[in-house]
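In what follows, a structure is listed as structure tokens, so that the remarks can point back to it.
Removed from the display is one protein chain of the complex; every other protein chain stays in position.
So, subunit A:
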Amino acid sequence: MTTAMVEKYKAFYRLLNKTSRTLVDRRFRQQGQCARGGSAASGLDHRPDAVVEQRVSYLGCPKRGLWTSARASLPSFVDGGFARDYPMNRCRSFGSVAGEIQRSSKFATLNSDDVAHFKEILGERNVVQDERLEAANSDWMHKYVGSSRLLLLPKSTDEVSRILKYCNSRCLAVVPQGGNTGLVGGSVPVFDEVIINMALMKQVISFDKISGILVCEAGCILEDLISFLDNQGFVMPLDLGAKGSCQIGGNVATNAGGLRLIRYGSLHGNVLGLEVVLANGDVLDMLGTLRKDNTGYDLKHLFIGSEGSLGIITKVSILTPPKLSSVNIAFLACQDYLSCQKLLLEAKRSLGEILSAFEFMDSVAMDVVLNNLDGVRNPLAPTAHNFYVLIETTGTEESYDKEKLEKFLVGSMESGLISDGVLAQDINQASAFWRLREGVPESLQRAGAVYKYDLSLPVEKMYDLVVEMRARLGKQKVVTMIWFEMAILLYI
């Protein structure tokens, strides 16, 4: 190898180092102490985490990642000696700095002039400093409490814009808040951020009966939208246990999944447009109502799931599917986790297009619900079942769907995938089954203090986590819920 080549090689190596180091720096910077948090039933625990990328170089390790691809582009004769001596291995480790957050001094403190200014923008009634502030400062699980001294209730996009413009000029920290039903503390202030609650922006702006496109303000409560659409013969593409209080703006900001994700897909697919107010007060009108629109960059996707860190969503344009009349629900019992996974695969294969929900609970979760909620009973015989699965189908033909579901269930029973099951015979029984599943967060709250984690793991490994946690903490304390292979909610 000539000196020139070695030099070229070293230069290339330095370049690789430089790129990875930049990556490390970027991630180390603390993020998101102002505008944070939307609200919905699911969300990431976003206490600022530092993602550390370390370059660990040591001899003899299997070469992978960036190094391998870089090596692949080098001429083969270089490979011979040099490369093997400087392998580079990229490791990622995650650290949480939850306990060490400090209120940043760059944010100003609220004073009476600010309050007066807000009263000028919103009027006396919608600037709140009384007992409603207490409720707004605390999250649904009563785990996180902020110390905000001001709650604002804007009624229009213009008011939101003026509030944010003012806060930006004064460098006042802000937290957008919707229904405050989030379970991970994303909708409440960390310190004394001004809370901007969207509850008064609850108008439905328009609904196109042919295409099913609904345009509404961000403060509309999900259940109200569902009832409105019900009269029109349509249904919202998402459904959550918190639908009585959660707002559509929050659902979009947290990219809520919910019970019907398996059927209608995520909000990234269903939201057609947004109107967002950015942190400096600029109104970004991306409120398209076209099913397909390739003009320019599709910025709305940045805001979906941004948890209020990029702007406040004020209007949503969403595609709603038609309401199908035939809904069937089965509540099943499985012996082990492997059967549950196989059942999921079998359900997707046999039920195909009519499958609309697949939910899973373990026996500990069932016990918590039965012990803490009124008016619920176990639909299956009280013999010990390890896992419970709820399957819902939605289609157009009652008898055809029921036959298909029965055939699938009978087949699964005969092949031993399920040990027992019941089929709901009317809507009341169906609601009773859903109550069991949707009532888990509520019953857990009544049972005691809860630590909730929303985790994504490969499906086969999911339940191992529960077994492991139980071994460490003791059986009764760990409860799980899995939403259709998307995530596992681990309640401790």
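Criterion: contacts are C-beta pairs under 8 Å (C-beta built on N, C-alpha and C of every residue); 3 or more make two chains touch, one makes a residue touch a chain; residues count from 1.
Operating definition for what follows: contacts and distances are computed from a predicted model.
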Per UniProt record, name of the chain withheld from view ["NADH:ubiquinone reductase (H(+)-translocating)", "Electron transfer flavoprotein subunit beta", "Golgin A7 family member B" or "Eukaryotic translation initiation factor 2A"]: "Electron transfer flavoprotein subunit beta"
Touching the absent chain when the full complex is considered, from A:D224, A:E346, A:D367 or A:D420: A:D420
Selected from A:D158, A:E398 or A:D464 as touching the chain missing from the view: A:E398
Omitted-chain contact residue, chosen from A:S266, A:S326, A:S363 or A:Q445: A:S326
Those residues of subunit A which, in the complete complex, touch the missing chain: 230, 325-327, 330-332, 377, 379-381, 398-399, 402, 406, 409-410, 413, 418, 420-429, 431
